[in-house]
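With one protein chain removed, the remaining protein chains of the complex are shown where they sit.
Right after this comes subunit A.
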Amino acid sequence: MAEPRNLSRRVFLARIGVLGAALGGGGLLTRGLLNPADAATNPLLPPAVDLVRPVLAALARDTLNGLTAFALPGPDQYSRTQRASSSTPGALDAGATDFMINALDNFVPFPDALAQPISAALVTGLADSGVNLPGLEVLPAELRSLDQAFAAVLQSDEAIPLSFPIAGLLNLMATQVNPAAVNGPHLSPFARLTYAEKARAFELIEKTDSDLVALLDVQFPEPLKASVSGLLKFVGGALIEFATFGAYSEYGVLDRSTKTLRRRPVGWTLTGYQPDGPVEGWDDFIGYYQGRKEVHD
């Protein structure tokens, strides 16, 4: 009775985006690469695990492009897809996606001992959602190979880039909001949503009694279980706040070695901040309110 299991696996992988990113129309892997028969006979092909890593990275970047365009829309394709674009520069022009990936993968001091099971929960969880996903036909053999590759990535000693489970979370919620998001432009379901749908996805993440929390918690033993519930509530808020901070910050144009700006930051242009660059002071001293320079009891 492998077929129902394969079906639900297919649905789940599609919902977190990896199936489409790997094998869907415009996917990053040719199906032959995951064909076990080819892999067995062609020693020149890299192992599936090496093929999957860049797929996960590309999927994460695409998903986060969808997030940063949500935080600060601009004239880019992601903003147009969400049907909230703008003629002035936005998050993608500001390098906010790189800001998010760099932060998540290199600086969020998130314990791998937790990232690993969350990632595992996201790829091994069974989605019995009753959501019909159109247009993805995957052969059981390909699915099995993909699964094995994920398992290998998750079990390797290398830290899981945090951007991957974050992208998985956003994509899972995206397909909850709009099942048709498994197909379309871009690589990730989240990036295919409209602005209102993205907001709806965050509403689901922020909701205190989120089904998602229950779904993921199932994978954790106590006392970690309670921690994961709380963590997801934190993550829902933090993704919005940090994407917005990054979009308006100097991240994309700051030369860290000289502590100077290569160009005027997008956030400064949009807000009119520091028209002549950094200052030592301003001529904004008016005086003392009612002329009072000191007070005493």
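We adopt the following convention: a contact is a pair of C-beta atoms (placed from the backbone, for glycine too) under 8 Å apart; a residue touches a chain by one contact, two chains touch by 3 or more; residues count from 1.
The rule is short, and it goes like this: contacts and distances are computed from a predicted model.
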* Structure fact -> Its UniProt record identifies the chain omitted here, from "GMC family oxidoreductase", "Tripartite tricarboxylate transporter permease", "OB-fold domain-containing protein" or "ABC-2 type transport system ATP-binding protein", as "GMC family oxidoreductase"
* Which of these touches the unseen chain: A:72, A:92, A:146 or A:181? -> A:72
* Structure fact -> Note that subunit A touches the chain not displayed via residues 70-73, 84, 86, 88, 90, 103, 106-111, 113-114, 195-196, 199-200, 202-203, 206-208, 223-224, 226-227, 229-231, 233-234, 236-238, 240-242, 244-251, 254, 256, 259, 261, 265, 267-268, 270-274, 278-290, 292-297
